[in-house]
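The structure's right below; bear with me while I get my questions together.
Just one protein chain is left out here, and the rest sit where they should.
Chain IDs A and B follow the sequence of writing; residue 1 opens each chain.
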Amino acid sequence: MSLLTVDDLDVAIGGTPILRSVSFALEPGEALGIVGESGSGKSMTARAIARLLPRGAVATGKITFDGTELLAAGTADMRRVRDGGISLVFQDPRAAINPVRSIGDFLAEGLRTNRKIGKAEARRRAVQVLEEVRISRAEARLAAYPHQLSGGLLQRVMIAAALLSEPRLILADEPTTALDVTTQAEIMAILEELRRERGLASIFITHDLELAAATCDRIAVMYAGELVEVQAAETLLERPHHPYTAALLAARPGMTERVPRLPAIPGRPLAAGDPIEGCRFAPRCPLVIDRCRSEHPALAPCEQSLSRCWRAADVKVPEAGAEQLDHA
Amino acid sequence: MPDAGPKSEPIVEVAGLRKVFGEHVAVDDVSFTVEAGSSLAIVGESGSGKTTVARMLSGLERPTAGTIRVCGRDRSRPVRRAAERRRRARELQIVFQDPYTSLDPREEVGDGLLELLALHQSERPREWRQERLMEMAELVGLDERHLRSRPGELSGGQRQRITIARALVSEPRIVILDESLASLDVSLQAQILNLLGDIREETGITYILISHDLAVVLQLATETLVMKDGRIVESGRTVDVLHSPEHPYTKLLCDSVPRRGWKPERALQGAESN
Partner (left out) sequence: MSANAEALGTVSHRRRRLHAIRGIGVIGNVAAVVVVILVVLAVIGPLIAPHDPNEVSFSATYGGPTAGHPLGFDGTGRDLLSRLLVGARSSLLGPLIVALLATLLGTTIALAAAWFGGRFDAFMSMVLDILFAIPGLLLAILAVAVFGRGLTAPAIALAVAYTPYTARLVRSVSIAEVSSPYIASLLVQGLSSLTICRRHLFPNVRPTVVAQAILSFSFATIDLAALSYLGLGVQPPSANWGLMVSEGQQGIVQGHDAVALWAGGALVVSVLAINVLGSRLMDRAEERGR
């Protein structure tokens, strides 16, 4: 049975759609990457799952975690889901931690209030999780304050805090975007190790397709509020089946050589709220045909992928950032 | 850069540059030259001192020690005289990272550009400046409607185009791009990278690119400096630095870039961070 299923999830704020019929499932221990540019709805998907929607947002559809219907769950059910079910890691660790309390206080707080665990035992577990995220001298770090730690170290503390409730799913929203590249690699390595050792499932929200592909089992690509492609990470980079995925891969400059001109995606992203008939990517798509402008495609299987495209089979393989799309 | 092809005129010369904030040495003994028409990337992570170097080059910070020469003239010390400040503005401009805070929020972006055109092209007639404004908008792919908008009505990519246009108003010979592409989505980043390439082709402008993104660096810069803890640890042609890095830190940086077949563990083995 799937650990998490999102079924036909719509989110709207003040009548403006933000998410349009998002559906996917996550198996226990699986790592799913949700990739998209700003405004694609990737963060809103995470917030809907965490039940942290902004004020005024209305979510419809179904999100089922381990048998609990999250959108309909009461306070007690939600508390159970948050304590031992889903843990969150955010983009900016400094914004998510109280600057005047020590790391030890921060880590022990949840344990002592939610689980009625004694001081010494809470401390022991805090040290244990800090060691698990490879923080050296964990015992001594408990007395440190957030400002004494680097951004990367602080993000590890946040991951440690997420582990304390022994979750089955970690939901990480751009956890490395605010960090340096070398630190990003460390954080991703730690998350991967934890997944393996604890059998954790994870949802990793990012704008970086290559990073997601390198660290996740499966990738869901979002555009203008909807999923446009879902495919195993292994094959996605080689065989994208949605023109947007292909265009994203091509637009990113490579590390091998300089190209005279990057195949940029023309135009600007559509907002989820913009009304449009047909495919939402059609105005920018190199493969567009008449049908794309009138009929909205469904997320449908094409070879090993799920793609929301009438011409999924015709999508070309981009060559390591160097190739020119025909429209460029 | 000792072996960078035929010798042309050095347009930026920096020697023994140092900046100390209180007890903290942000930039330590940094020296480099940039030749006219080439482009230099200064690569490093937060705290490496790369942004402080950019701020000193543009006159926003005063060096504690060392000299900066741009277009053959010393600019290690600030000047007060208006004419001299305008002259410096016509040599070198800077584009910052965040297009959201880089524009006056209360001013229509076209008015902002006109104000600077009036400053730098005061001898030209009004009509010329108006025409030039439209040319510049076209150069960065914007139209009259965009010029009549306030920054809040524009997208991040459009704002960054405006800040690039603004940097070009004084027709400078050098533009510093201080992480100017970092906050943009991939599809916009590609558009702006192409735009910067076009402008270079058209004007022969020299870029100094401050960045932590090695793929962007490879795309735009011919030469690269790698900075760590305020010092230069490696420098040379960009392809050489990125493809056969010598300093362990440069290697770590290159290994940390996610790409096909990349696994994060390798980077972790390199770094046992504090």
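We take it that contacts are C-beta pairs under 8 Å (C-beta built on N, C-alpha and C of every residue); 3 or more make two chains touch, one makes a residue touch a chain.
Note that the structure is a prediction, hence the values are computed from the model and not measured.
Within the whole complex, touches from the chain that is not shown fall on B. Summary of contacts with the chain left out: across B:Lys50, B:Arg129, B:Arg166 or B:His212, the touching residue is B:Arg166. Screening B:Ile11, B:Ala41 or B:Leu116 for touch with the missing chain picks out B:Leu116.
Among B:Cys71, B:Leu103, B:Ile208 or B:Ala221, the one in contact with the hidden chain is B:Leu103.
Among B:Ser48, B:Gln93, B:Thr206 or B:Thr250, the one in contact with the hidden chain is B:Gln93. Interface residues of chain B with the unshown chain, by the touch rule above, are 58-60, 82, 85-90, 92-94, 96-98, 101-107, 115-116, 119-120, 145-146, 148-149, 153-154, 163, 166, 169-170.
Note that in this section only the chains that are shown with their structure count from here on.
Taking each chain's centre as the average of its CA atoms, chain A and chain B sit 31 Å apart.
Interface residues of chain B facing chain A in the complex, by the touch rule stated above, are 45-46, 155-157, 185-191, 193-194, 197, 212-216, 218-219, 239, 242, 252-268, 270-274. The touching residues of chain A, when paired with chain B in their complex, are 37-38, 136, 150-153, 180-186, 188-190, 192, 207-211, 213-215, 237, 247-248, 251-255, 257-265, 268-269, 320-321.
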